[in-house]
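Read the structure below first, then the notes.
Only a single protein chain was left out; the remaining protein chains are all shown in position.
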Amino acid sequence: MKHARETVIGWLQAAPLTLVLLGFLVAPIVTIFIVSFWQATEFSIIPAFSFENYEFLFGSPVTYKVFMATFRYAFLTWAFTLAIGFTVAYYLAFHIRSQTMQIALFLLCTIPFWTSNIIRMISWIPFLGRNGIANQTLMSWGVIDQPLEWLLYSDFSVILAFVHLYTLFMVVPIFNTMMRIDRNLLEAARDNGASGFQTLIHVIVPLTKPGIMIGTIFVLTLVMGDFITVRFMSGSQRANVGRLISNDISLLQYPSAAATAVVLLCTVLIVIGILLRFVNIRKEL
Amino acid sequence: QEIKNITLRQFGTGVSNLNDVATRVKEDLGFTLEMTALDSDAVTQRAATQPDSFDIADIEYWICKKVWPTGNLQAMDTSKIANYDKIVGIFRSGKLTPESTIAQGTAPHSVGFVEGPGGTSFAKEETGWMTLIPTIYNADTLGIRPDLIGRPISSWTELLNPEFKGKASILDISSIGIMDMAMVCEAMGEITYGDKGNMTREEIDKTMAIFTEAKKNGQFRAFWKTFDESVNLMASGEVVIQSMWSPAITAVKSRGIPCVYQPLKEGYRSWGGGLGLSKSLTGMELDAAYEYINWYLSGWVGGYLMRQGYYSAVPETSKNFMSENEWGYWFEGKAATDVITSPTGDVLAQAGETRDGGSFYDRMGAVACWNAVMDENQYMVRKWNEFIAS
Amino acid sequence: MRTAHDLELANLTKRYGDTIAVNAINHVFAPGSYVCLLGPSGCGKSSTLRMIAGHESVSEGAILLSGRDISALPPARRGTAMMFQNYALFPHLSVKDNVAFSLRMKGVDKPTRHAKAMELLELVDMAPLAERLPAQLSGGQQQRVALARALVTEPEVLLLDEPLSALDPFLRIRMRAELKRLQRELGITFLHVTHGQDEALALADEVVVMNNSVIEQAGPAREVFNTPRTEFVARFMGGHNVVTLDGQRHAVRSDAVRLASDGLPATVSAIEYQGDRVAVTAQAEGQEPIIALMSDEAFYSNDITPGQPVHLAWDAGRLHRLQA
Amino acid sequence: MRTAHDLELANLTKRYGDTIAVNAINHVFAPGSYVCLLGPSGCGKSSTLRMIAGHESVSEGAILLSGRDISALPPARRGTAMMFQNYALFPHLSVKDNVAFSLRMKGVDKPTRHAKAMELLELVDMAPLAERLPAQLSGGQQQRVALARALVTEPEVLLLDEPLSALDPFLRIRMRAELKRLQRELGITFLHVTHGQDEALALADEVVVMNNSVIEQAGPAREVFNTPRTEFVARFMGGHNVVTLDGQRHAVRSDAVRLASDGLPATVSAIEYQGDRVAVTAQAEGQEPIIALMSDEAFYSNDITPGQPVHLAWDAGRLHRLQA
Partner (left out) sequence: MEKRPRSFYVLSLFFALFVLFLYGPTLTIGILSFQGPEGGLTFPMRGVSLNWFHELFQQQAVGDIWGAFRRSFALGLMVMVTTVVVSVMAGLAFRKKFPGSGLLFYLTIASLVIPSILISLGVGLIFNQLGLKVHWATSGFGSQLTWTLPFGLLIMFAVFNRFDKSYEEAARDQGATAWQTIRYVVLPIIAPSLIGVALFGFTLSYDEFARTLLTAGSYNTLPLEIYGITTNVTTPVIYALGTLTTAFSLLIIGAFLLTAWVMARRRARHGSDAGKGV
C-alpha cells in the first residue's frame, strides 16, 4: 500500500525528466537511427530501407582515418586534462588550507567559462599566429629566429584549445573526490614512512579514481562529439567524426550524417560503458 | 492590418543581411524586416529544412538548386517586379551581352525560372516566374598580398606554387572550393574538364588528388569558412594568396594593409545571390515582400552593395544612388577622382586609384565558371571530407 | 627516574594563530610505560600527541626521544607510530596490505612484507581476515588492524588518539584489555589520549591530566586519583566530592561519605542507581552537592528518598586538602 | 499493571528483506515511566523505536497507545515525538524557529508559536540562545534544543535514540541528570535507547534488554541487575561473573566475590584499577575468568599481583541461578 504510493510519487517526480529525455533524447536517437537507413538526394530524404550509408561508411578508408583521429584527439586531450586537472585539484584540495581560499581559487578558475567558447577559441589566434604574441615573444627573447608555424592550425593548437576548454571538467570531479578523502589517511601514510610522492601514488591516486573516471567521461564525450573546435583551431585542415557529420549536414546529406552519427554514438556509448564498469557514479558523487 | 505592423523575417549570410537595409526599409516602406545572419552551412540548412523559420531567404543561386525542389519557396510573378526588364542579362537569358558565351557551372539563369507558380523543375528560359530575385553578385578571384609576394601574379596556378608553401589558402565550403580547385588544375594544364560545374567522378578524383598532394606537402596554412577568417588570415600575414571575396579584400585594405583582388588570365569564378520567398507567405505579407523586392531593385541597396565591391542586379537604378566618382570607380573601372569610401565611411581608395579587374564588363565578361551543384555532388562531398581528413 | 630511553617534552608549545593549544609543557615519560593523557575537550591532548607524532609542527620547545631531538624529523623517522581515532585504514587496500604498507614504502619485497604483516596480524588475532577490505570489518576488527599497522614499524612509542571512542561500551572494555596486554607484551611506551577517566585508570601506569593547555597533574593512576592536586583534577577524575571546610577546599571520595546519624546536615536531592552501588546526592548548606556512594544493600535497607533530611559523615583521614 | 495510557507492542516484527530486525516482540510500557532499551549493536533497538515513532513501517504486529492502534498513523499523529541521535536540528533555522517548527506546520501564527517556543526553551534553559543557529551551539546545547523541539508537540511518549552518545563522558553524565529531571517534571513516558548499561541503570525505571531481535529481559533496573534471567543479560549488564557449579550456570556479582584463604582455587590473571575499587581477574579451572571487585584499601593492603594463586569465595546466597 505505502509502497505503491511511494512508487507513484517517485514516478511523478521523475516524470518531467523522463518526458524531456523521451522527447529530446530518445526520439531524436530513434529518428537518427531510422533516417540512417534512408536515402537522400540533394534536396530530399527518401524513406527507404537501405544499408547504402553504412556500406559506404565502413567501405571508406576516410571513416577509419577520421575515427582514429578522433580517438587520438580524445586520448591526448584526456592525458593532458588529466595531468593538469589532477595537479590543480591536488593543489586546491591538499595545499590550500582555508576553505574560503579554496572556493575563491576554484571560482577564479571558472570565470573564463562565462565567455563564449567561440570567442575563446578565436582569441587564441592572435596569440598563436605566425606574428602572434607567442612567436614575437619567443623571437624577442632570441629563443627562435623563425616563427613557429605549428603553434597554430595544427594538432597542437587543436589539443591546446581542447585542453583549455575542458580541463575544468576534469578539475571539478577530481577536486570533489579529493575533498572527501579523510585527511588522516595522508597522515597515516606519512606515519608509515611514505614520502609525499609515495603518498600520492599509493594513497591519493587510488582513492581519487572515481573522480578521475567521472572527469574522463566528461572529457572523452566532449572531445569525441566536438566538431567546431577542430575546424577552428586546425584551420579546417583536420577532421574528426563530428566534422564529418556536420559537413554532411551542411550539404543536406542527412541519412549519411545519421549513419555516421549512429556509429559515433555507439562508439561513445561503448567507451563510456566500459568506464562505468569501474565506477558507480551515483555513489561516488 | 496595417503595413507597418508587418514583420518579415529574412535570413542569409552576413554578406548581405545588413542592418542598414532593414533600417532603410523601415524608413521607406514602413514595415519591419528582421535580419538573421548565419554562416553559409546554416543558410542552406535553414532554407532546406525550416521553411517556417523565415519569410525571405537570402541565398545563392547554387544553393537554390538544392533548396528549390524541397518546395519551401514560392515562385515570383515577374510582372509584379517593376524593374524586371532592367535586370542584367546574366540572370535572365544568361548572357551578359548578346554576344557573351555562358560560363560553366550553375549559371543563375539556369535555376532562375520555373514553369509556373507551382513549378518544381527549372525552366530553360524566362517564363515570368522567378525562383530568386537577383540582388547581388560578383566575380571572385584570388586575393594576394602584393607587399609580401613582390612580383606580379597572373594565373590561378600560383595557388599551388611551392613558393607560397604554408602561405596559401582556399575555402572550406566544398561546393565553392572545388571550383577554385578546378580553376587551378585547368590552368596548370593537368586536367581538362568537360564542365567544371558538373564534373565526372574521374575529374573529381584527379582534382582532389592534386590538391591532396599539395596539402600533404604543406602548401596550405589553413582553410577558411567564414568571411572574417579570410580577412584575418590575410591581414595577419598567415597567408599571402588565397581565394577570397571582394569585401574581404576591402576589409584588409581598410586596415592599411596592401591587398589586391588579382584578375587572372583564366578568368573569374562567379556567384550570384538572390531573395526567395517562403512558401508560407500570403496576403499582406506577400504583398509587403513584393514591395520590398521592388524597393530592393530600385537602387538604394544596389548602390550600397556596389560601394562594397559587389554588383547590383539592376545597375541602372543604383547609379542614381552613387556619385559620379563612385560609379566611375566601381562600375566603369575608371580611376577615382576623389577618395572612395565604404558605406560605413571607411576610406577604401584615394583619387587616382582604380579597382582591381577593371569595369563591370571586363570583370563579369571574363567569368570562367559559376559556383555550382554537380550531379555527383554527394560523391564530391565525400571526396571533400577525405581531402580535409588527409 | 630518568633513563636513556625517555620520551621527554621540553617546554613544548603549540600555537594556532592566536590560540595557544599547548602551553610550554614539560614532562618525561618513562620507557615501556602505559601513559594516559586525560582532559576535557579542547585542552590540547590531540595537539600534544600530534606534535610528538610529527603531524603538527612544534611552535616552541623540543621533543626528545632516547636523547635525540626528534621535533624536526619526519613522522616515520621519529621512532613513534600513531594509531588514529577513526583508524584511518586505507580503504582500497586489504587488511594485509594495510599492515604491510610501511614496509612497501621502504621497498621491502612482497613475500617478506607479507610474512611480517601476517606475523602482526597473528599478534592481534586478525590473521584469518587478512584478505578483507577495511569496509568489511567491524569497528573492533578495524581497531586491531590499525594497531597491527602501527606496530609493524616497530616504534619505541605508540601514540593512540582516543583509540576506543568509536566502539560501543561493551567492546570498548574488551579492547582496552587487549591494548593493555599488548603493551605489556611489547614493552614499549603507549601514549593514549582519552577523555574517559575510567579508561585512564584502568589502563594507565601513569596518568597525565591536562587542562587549559597545560599539565595539571601527572603521576601513577592511584596517586592522581587519591591525591588530586587541584579541584579540577578531583572533579575530573570523578568519585570525589569537593567540600569547603573552614574556608579550605578539600576533596573527599564519594565512597568515603556515609549517611550517619550525625554529621553535616543535608537534604537528599537525587538518587542514582549504579547496579552494585547507589549514588545518593545530598545538598548541605554552603556546599556544592555532595555524593555518597553506598552499596546497594546499605541503600535499600535504609529506604532513602529524595527530599529526606540526612547527615553526612566521613573519617577525617579521608579528607584531602586541595592546592587550587 | 496495565492502565488506559499504556504503550503496548503486540507481536511487533520488522523485516528488512530477509533479515529480521525485530522478532515478534510483546511489551507493555507503563505511562509516565522512564524506560531504557538496552542491548548490543544490531539487536533491533533502533528498529523498534523507529517503528513506534512511525519512521519505519511495521512488518507485522501492532503498536497501541492509550488503546488505539497507531501503527498506521503518520508520525505526528501518534502522540509520540522523537529525539534523534545526531539531534537533526534544522541547520537553516534558528533555535527558536527549530522549536516552533511543528507549530508553524500546523499554521499557528508567529507570535503564538514563538511564545510557546520560548517557554520550552526556558524549560531546557536555552532561552538566551534562541536566536542562534544550530551550528553555533555546542553538543550539549544542541541536545537541549532537540529536546525542546520534541517536547513542543506535547507527546505522550518521547522516544530518544542514543541521545547522549555524541557527548563527551563528562557532559554525558550531566545531561542524563537533566533528562531524568525533565521526565519526572513532565510525567510522560521516555523511551530511551542506549547501549550503555550504566546509563540505563542510572536513568531507568524499567530496563528492557534486547538481544538478537527479541526482548531478553524486562523489569525494574534493580531487578534486571540483581536477577539476570540469562547469561547474556548477566554479562551485558556487567558487574557479574558467570560460574558453572554442578553443571549449572550461576551469576555471582563481582563485588560478592572475595579473595579468601579457602574456596575455589584460581590464579590472578589481570588487575584493573578503577579508582575507588580494583577489579582482580582470576582464572579458576573449568571456569571462565572470574572478577573480584574489591575496595582499593582491601586490595593494596593485600599486595596481589598477576600470577599469584588465590582462593575465590562468595556467600552461597549471592549465587543466582541462570535460566539460559
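Note that the chains take the letters A, B, C and D in the order they are written out, and that residue 1 is the start of every chain.
As a working rule, a contact is a pair of C-beta atoms (placed from the backbone, for glycine too) under 8 Å apart; a residue touches a chain by one contact, two chains touch by 3 or more.
Computed from a predicted model, the values in this text were never measured in an experiment.
Trainee: Which one, A:G129, A:P147, A:G193 or A:G215, makes contact with the chain that was left out?
Mentor: Answering carefully, the residue with contact to the hidden chain is A:G129.
Trainee: Considering the whole complex, which of D:L171, D:I188 or D:V224 touches the chain not shown?
Mentor: Per the contact definition at the top, the residue touching the missing chain is D:L171.
Trainee: Which listed residue (B:K4, B:K86, B:K216 or B:R255) would be found touching the missing chain in the intact complex?
Mentor: Final answer for the missing-chain contact: B:R255.
Trainee: Given the contact definition stated above, which residue among A:V35, A:V62 or A:I174 touches the chain not shown here?
Mentor: If we include the chain that is not displayed, A:V35 is the one touching it.
Trainee: On chain D, what residues meet the omitted chain?
Mentor: Interface with the chain not displayed, on the chain D side: 53-55, 74-77, 80-82, 84-86, 88-93, 101-102, 104-106, 129, 131-133, 135-141, 149-150, 153, 168, 170-171.
Trainee: Mind listing the chain A residues that contact the chain we can't see here?
Mentor: 6-7, 9-18, 20-21, 23-29, 31-32, 35, 84, 87-88, 90-92, 95, 97, 103-105, 107-109, 111-127, 129, 131-133, 136, 164, 167, 176, 196, 217-218, 221, 224-228, 242, 245-246, 249, 254, 257-258, 261, 264-265, 268-269, 272, 276, 281-283, 285
Trainee: Footprint of the hidden chain on chain B, which residues?
Mentor: These residues touch the chain not displayed: 9, 11, 13-15, 17-20, 23, 34-40, 42, 45, 49-50, 52-54, 226-229, 231-232, 235-236, 247-248, 251, 255-256, 344.
The criterion applied here is as follows: only the chains that are shown with their structure count from here on.
Trainee: Comparing A-C against A-B, which pair counts more contacting C-beta pairs?
Mentor: Top pair by contacting C-beta pairs is A-B.
Trainee: Two or more other chains in contact with one residue: find those residues in chain C.
Mentor: none
Trainee: By the document's touch definition, which label belongs to this structure's chain graph: line, ring, star, complete, or other?
Mentor: Looks like a simple chain-to-chain line, open at both ends.
Trainee: On the basis of the stated criterion, which chains touch which? Give every pair.
Mentor: Listed in label order, the chain pairs in contact are A-B, A-C, C-D.
Trainee: Would you tell me which residues of chain C are touching chain A in their complex?
Mentor: It is residues 53-55, 74-77, 81-82, 84-86, 88-92, 101-102, 104-106, 149-150, 153 of chain C that touch chain A.
Trainee: Show which residues of chain A lie in contact with chain C when the two form their complex.
Mentor: 182, 184-185, 187-195, 198, 202-203, 206-207
Trainee: Which residues of chain B touch chain A once you look at their complex with the stated criterion?
Mentor: 40-42, 44-45, 48-49, 65-70, 166, 169, 172, 174-175, 215, 220-225, 232-233, 236-238, 373, 377-378, 381-382, 384-386, 388-389
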